[in-house]
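First, the structure itself, so that you have it in front of you.
What follows is chain A.
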Amino acid sequence: MLKKGLATTIALSLVAVFLLAAGCGTPTGKGTASSGGGSGKSFVIGVANGYIGNDWRTQMIADVQQVAKTYEKQGVISKLIVENANNDVTQQISQIQNMINSGVNAIMIDPVSATALVPAIQKAQKAGILVIPFDGVVNNPKVTNITTDQYSWAKGGAEWLADQLHGKGNIILMDGLAGVPAENIRAQAEQDVFSKYPGIHVLQKVFGGWAEATAEQKMTSLIATYPNIDGIYTQDGMGMGIVQAYTAAHKTPPLMTGDVTVGFFKYWTEHENSGFHSYVESNPPGIGATALEFTVNMLQGKKLKSSSIQANPVDTSETNTVLVKSPLTVTDSNLQQVWNSTMKGKPSSYSLDAWLTPSQVDAYFQ
Partner candidate 1 sequence: MRTRFSSNQTATRIFRSPAMIGWVLFLLGLVANAIVQPTLFKLSVINSNLGLAAPLVMVAIGQTAAVLAGGIDLSVGAIVTLTNVLVVSLCSFHHTGFWLAAILGVAAGIAVGVVNGFIISIVRIPALLVTFAMMSIINGVALAILPQPGGQIPADIYQIYGNTVAGLPFPLLLIIVGVLLWVVFRYRKIGRYLIAVGGAAGSSRANGIPVTKVRFQSYVLSAMFASLAGLFLTAEVSSGDPLIGASYALNSLAAVVLGGTALAGGRGSVSGSVGGALFLILVQNIVYFANVPSYYQTLVSGLIVVMGLATTGVLYARSGKWRLTNGR
Partner candidate 2 sequence: MLTIEGLRKEYGAVVALQGASLSLVPGTIHALLGANGSGKSTLVKMLGGVVRPTEGMIWVDEQRLETGSPAHAIHQGIAVSYQETSLVPSMSVADNLLLGIEPTGKAGYVARRAIRERAAEILDQLELNIPPDVPVAELPTNAQHLLEIGKALVKRPKYLVLDEATAALRREEVKRLFSIVCGLRDEGAAILFVSHRFDEVYAICDRATVLRNGAVVGTRSLSKTSREELIQDMIGQRISLEPVRQETGNSIKKQSLRLKARSLTNSELGGVDLEVSAGEIVGIGGLQGQGQTALLRALIGAILVRGDLETEGHRGLFRNPSHAAESGVRFISGDRGREGVFGQRSIYENIMIGRIATSPLWQRAWQRGKNRAVRDLVEQLKIVHHSLTQEVRGLSGGNQQKVLFARTLASRPNVVILDDPTKGVDVSTRMEIHRLLRSMAGAGVGLLIASSDDEELAGVCDRVLIMYEGRIVRELTGDLQPSHITKASIEGAQSEKGKGAETRADSL
């Protein structure tokens, strides 16, 4: 009898949970907003984020939500739905399908996979939903990927270094990871820039794996091998490792490109007066917020300039990608201002962040 009572209790509470869940659901009714979807109306936007397990991604989602809040106040966005998949393709597909079924106007996807989402994306497009992959890209000619322009990102740092060296000197290239798409694009930019300066001699090119510890280790042996390093070109994630290698050798680092983390900025501000100079271009988590700006513009019916759409950096046979230039560059001249306004007091894992303003985004549209 006791058992029977228990079974009934559990069954009833199960029903209660369902009804409670149902109760929460009905008043807002995700499906309803889309019915008003015409021109200049309020939009429901879904964000299917493939992974939330690191600081960079967390910052990215927080940026998206911050920008969305402004639009919600203006009545442009009626609702922002954020779903995070745990790097699991099927979970992300299920989330995308739920977004389709609840009738959102647009789905922004930071994809887990460049290929596996294609059927789900096609389903969404069939249902008349705008699909914007961002940060990562999807191999499908019919979508518009929004991603940071890695070529121009790398080019900026390389040009700054060449310029500071007046086209003459010995340099080290500290690259990321051989074979990875982003590395290939950046390496191309580096080569394109430095080959223009016959006076610049590349002592050695090493791969630091975008990891601080690896970079420090590689740099330590480079310092011992080459007494005559005039400049260092490094990608992101490794600047602090290089600095530490020099600190351990009781030396001041030469001219070098830097890193977006709070840790590197702290060193830079503290050693600016003792002759340390650097250059940082952000590869910002703000790309999500930038992508949201693009999405809103496209929902409002604006068309991208044909010059805005470029080759897919991963699969260059497809022309489906907006390459966003980095919105913020830091040099000695604006270091103090950036440090004081955005970096100071943030946790050491915080990355320099920025996203395109509405007017900057406008420039990409007709």
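Candidate entries met the following condition: all candidates are chains of the complex that A comes from, given by their letters.
The working rule: a residue touches a chain if its C-beta (ideal position, glycine included) is under 8 Å from a C-beta of that chain, and two chains touch if they have at least 3 such contacts; residues count from 1.
From a predicted model like this one, the values you see are computed outputs, not experimental measurements.
Every candidate listed (1 or 2) is part of this complex; the one in touch with chain A, counting any copy, is 1. Those residues of chain A that touch candidate 1 in the complex are listed here as 3-4, 6-7, 10-11, 13-15, 17-19, 21-22, 24-26, 28-31, 82-84, 87-91, 93-95, 97-98, 100-103, 112-119, 122-123, 127.
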